[in-house]
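Only one protein chain is missing; all other protein chains are in place.
Read from first to last, the chains carry the letters A, B, C, D and E; within each, the first residue is number 1.
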Amino acid sequence: MKILVINPNTTQSMTDTIGHAAARAAAPGTTTVTVQPDKGPVSIESQYDSAFCVPGMLEIIKAAEEEGGYAGYVVACFRDPGLEAAREIATGPVIGICEAAMHAASMLGKGFSVVSTLKRSAKVQYDLARKYGFIDQLMSVRAAGVPVLELEDAHSGAADKVKAETLKAIEEDGAECVLLGCAGMVDLAQRLTQETGIPVMDGVTVAVKMVEALAGLGLGTSKIVSYAPPREKPYTGAFAANAPGPVHKRAAE
Amino acid sequence: MKILVINPNTTQSMTDTIGHAAARAAAPGTTTVTVQPDKGPVSIESQYDSAFCVPGMLEIIKAAEEEGGYAGYVVACFRDPGLEAAREIATGPVIGICEAAMHAASMLGKGFSVVSTLKRSAKVQYDLARKYGFIDQLMSVRAAGVPVLELEDAHSGAADKVKAETLKAIEEDGAECVLLGCAGMVDLAQRLTQETGIPVMDGVTVAVKMVEALAGLGLGTSKIVSYAPPREKPYTGAFAANAPGPVHKRAAE
Amino acid sequence: MKILVINPNTTQSMTDTIGHAAARAAAPGTTTVTVQPDKGPVSIESQYDSAFCVPGMLEIIKAAEEEGGYAGYVVACFRDPGLEAAREIATGPVIGICEAAMHAASMLGKGFSVVSTLKRSAKVQYDLARKYGFIDQLMSVRAAGVPVLELEDAHSGAADKVKAETLKAIEEDGAECVLLGCAGMVDLAQRLTQETGIPVMDGVTVAVKMVEALAGLGLGTSKIVSYAPPREKPYTGAFAANAPGPVHKRAAE
Amino acid sequence: MKILVINPNTTQSMTDTIGHAAARAAAPGTTTVTVQPDKGPVSIESQYDSAFCVPGMLEIIKAAEEEGGYAGYVVACFRDPGLEAAREIATGPVIGICEAAMHAASMLGKGFSVVSTLKRSAKVQYDLARKYGFIDQLMSVRAAGVPVLELEDAHSGAADKVKAETLKAIEEDGAECVLLGCAGMVDLAQRLTQETGIPVMDGVTVAVKMVEALAGLGLGTSKIVSYAPPREKPYTGAFAANAPGPVHKRAAE
Amino acid sequence: MKILVINPNTTQSMTDTIGHAAARAAAPGTTTVTVQPDKGPVSIESQYDSAFCVPGMLEIIKAAEEEGGYAGYVVACFRDPGLEAAREIATGPVIGICEAAMHAASMLGKGFSVVSTLKRSAKVQYDLARKYGFIDQLMSVRAAGVPVLELEDAHSGAADKVKAETLKAIEEDGAECVLLGCAGMVDLAQRLTQETGIPVMDGVTVAVKMVEALAGLGLGTSKIVSYAPPREKPYTGAFAANAPGPVHKRAAE
Partner (left out) sequence: MKILVINPNTTQSMTDTIGHAAARAAAPGTTTVTVQPDKGPVSIESQYDSAFCVPGMLEIIKAAEEEGGYAGYVVACFRDPGLEAAREIATGPVIGICEAAMHAASMLGKGFSVVSTLKRSAKVQYDLARKYGFIDQLMSVRAAGVPVLELEDAHSGAADKVKAETLKAIEEDGAECVLLGCAGMVDLAQRLTQETGIPVMDGVTVAVKMVEALAGLGLGTSKIVSYAPPREKPYTGAFAANAPGPVHKRAAE
């Protein structure tokens, strides 16, 4: 099985980090390919950044599908940008790392917290938990006060800040699992699991396993209505080449 | 007061329709300017279309803000694409037409329905109602089975189909107000209000009035945390010019 | 357009304060008339007070409608007393100041708090937020510990207490907008907006603008079912004169 | 134990019907007294009617409390008008008949429906179920299309219409209990329970038993914050005599 | 009327405590019988304990029903174990003590807290409140840090710890009623009600009164669908004797 993991930002070192984690998580027989768009923000820390990472990410998936597609796709940003649009153009499952981690946490403990990067992202996490159905299980969102790219810098103290908030989530907020709210924290999960004694999850590895699970059963995205392929139509200007092409089997409308 | 109304698709005739409606709705002393992006889908009927209309729309708002900004902005697509990203870069209020219509309906009757274009959009409306807080008031979403651009064709029978679903929403679903779920239906609202005897609302005109209301009180988007300006950073490739610039007054993070 | 603003308590100085604020908020072409009932509590600080302000308020609206009606009505108490009853007898929109402020706040920031007068009112605000659909956005209700009529006394220190709670709502509770939970605080809003840098809203001025917005589009209360005119019937005793008269066009029942 | 049952409308025959049912339901040792206000609507079929029944009802409770009070109070209208205001001035429990029936139904079956009088009341029932916490258990509200006072007329066919809707609620909506949504239906409950084989409840008798249950344990309304006695203050005009008097033990504010 | 109160654990002294409380609460004319299973945990402090208390409890109810049944049943553990299973085999009402206390509290104050034994039970209380519909009214769950059987020991300091948490619930969490979250706390309720001035409820006595209320009206569990008798079938091994027997009147399936 081949899984395409997309880092929606354009920082190669982060793509590499994500790629290594994805590869380690993959089962024997699974190949993960990790890529990044050729345009867009170097990190995703706002809804504005998010909006500009999506077109490049969709281009990648559209091209992949035209060449036969992957068994499934992982969107490796904890805001789950463009998830629904991606599902419209993919055949296999498309899973966001926030979504994956929340699903996993809800099966492993009663109540989880998210330890995120910046305070401005906190309410986005609440919105996602509400959308996915996990709001009753979301005990808190804590911001470590660390910009995304500082996570790459071993001397930034970022890991300590993430750990400190993880402990507070456990002790003060009633978290029984903790989700690391940025793909850049992927390497911290295992260490914090050991140090805290509770499941501390990054979303990248969980999402890879979720795609393996679903695609392994032959399950893909339901194409019947909401995630049916976009109707064929022209796009204008710089996005002309992104226009959805003809759809062979028309879904219910 | 100057209000910028953005039709996020690239069909000029639809921009014209929206623009005329916006202008008619505006109070004396309000000027509305209605524009469309220079790139993207000719109509927005999927989350994929939605993703590709947002960058062009944000460019328009960013440019406008750099030239002094408008009193407020209207996003004239009933999926409210890019609303939160827009708020991060705007100073005045930014209001989506779905949002505006739902707010208005919830003050005028107990329970409303949306009459939309295609069935594939129905659950998007439920998601938006859930997000905005109006899910308990959303009695139903009915699809007229009309693609967006057919609304422009007087001979398509689209108006009759919209009316038929409006009547069913009233009689079968308990709707006391009906929202027309596409900016292209703006000219039907007044006629259907008269013919049905209940408030039938298009979102464009309501959103214009909501911006007038809020901006008229000197109220703008709260810039303190969630809608603070995006952090300055490079964007790569074709989106390099869209990178957020320096922020003068740093918000809480 | 003529808007009738009703202060549901019987304190003239408070009616004056409200009236001046309403008049300042009104657009050119809008006339606001602000009145108070001829019977009832001098301030509204309990559900009991609330119950006794409603009959006088409904008398005012019924009389106004019999004389041709106003374009719309504002109920200027932050408990929104009698709102649904008023809608049954009015043709134009009827908007409560709590409702109006919550709608506005939800379009300007992600999460708002209410700074109210007395602790005993706090859960009423939660109930209203739940009813209107904004409970997920209500970060906290803070009581300034100030009885309503002390707000009128410049030497009471009330303004400072309100400001202190406003700042706590921002810093501790995650409020991105703050609503002043009493019509008597109307003059503080603008000052606190400037001093805190976030939208601090009073409901009176927002409600006036909301009525302008809806009535300006020719929209009124939906009279089809829930807000249909009360059925004609006798009332006995002291309320005999308040009995609903004949309804010309019968609504669905 | 003495329980005061208040029919909030002013139709003596309906007070009698309620009174007989209450007396039959009372345990040995319980005395029920059933009264009606000296002013207000002859039946309660709108929020407007509701508003005008409350002052008279509160006068009754206030007077009762001043004379030593009852063990508890029943508000015998299925809209539960004035319930919270009544709790502020009462010491014992105050229970509405809608509330009581919903509580009971939720302990006897999984999912209940309300069979009400007129269609215009349906959404009021949804609002109450939402407020009390039973919305997930409310399968439907069905209107028998019978005005309140026709229930008194044996030849009106009202009983048959109520039965027909009760059966539909069971067969089509998944109701496992049915609540009769008007105090005037009290005599139908027992008969329909036998004829349908499921619990069909009127609220009057259930509310009497609930007051017996709570007051029998020495439990009364919590007077600490939300239902603390109204603050002493003047009322003006025709309501001057209704002003809340001095409160001996001040609650938290 | 005869009510069967079941202490689902196997500690006789706790059954005695519960039995005395139940007997004191019962109205003249009501007889309460309090029993415990012949197998299972000596106290119920986990979902595992809960699972092993249920079979013995169901045996008791099944045997009781086969001998003519009781007017109703009380499940005297604050986790409400086996409540739905019990309803399937009982004819009269079956009421859990957590359920009963939450219903009562929601009619006596705006918002309640639970003071429970161990921290590990806290989220069970949230789950129950969510299931019953009272989550919006549940202000907090506080653990006194007292194992169940220590409540029996007068020298354990348990009562003081329970009181301390009760006071914190009132002062810090906004509780207007407090529920004692263990059947073993039944003797504390009255004392804490007096000492705190708010209703402090144990569930045992409230549940007895609720059964009296419902059974006193001739109301029993709805047997039509969800709580219909279990279908006849063999059970194997040690549970062979627990197999459901023939059902005389088949319910809807």
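One rule holds in what follows: contacts are C-beta pairs under 8 Å (C-beta built on N, C-alpha and C of every residue); 3 or more make two chains touch, one makes a residue touch a chain.
This structure is a prediction, so every number in the text was calculated from the model and none was measured.
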item: Shown chains touched by the chain that is not drawn here; value: A, B, D, E
item: Given D:Gly56, D:Gly96 or D:Gly111, the one touching the chain that is not displayed; value: D:Gly111
item: Residue of E:Pro55, E:Gly69, E:Gly197 or E:Gly218 in touch with the missing chain, whole complex considered; value: E:Pro55
item: Absent chain, residues of chain D that touch it; value: 110-111, 136, 174
item: Those residues of chain B which, in the complete complex, touch the missing chain; value: 122-123, 126, 130, 135
item: Chain A residues touching the omitted chain (full complex); value: 25, 27-29, 93, 95, 99, 103-104, 106-111, 132-137, 170, 174, 176-177, 190, 193, 197-199, 201, 205-206, 209-210, 212-214, 216-227
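Just so we're on the same page, only the chains that are shown with their structure count from here on.
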item: Separation of chain D from chain A in steps, with touching chains one step apart; value: 2
item: Per-chain CA centroid nearest to the all-protein CA mean; value: C
item: Residue-number overlap at the chain B/chain C interface, same or different (half cut); value: same
item: Between chain B and chain A, distance of the C-alpha-averaged centres to the nearest whole Å; value: 28
item: Junction residues of chain D - those touching two or more other chains; value: 122-123, 130, 135, 225-226
item: Topology of the chain contact graph, where touching chains are joined (line, ring, star, complete, other); value: other
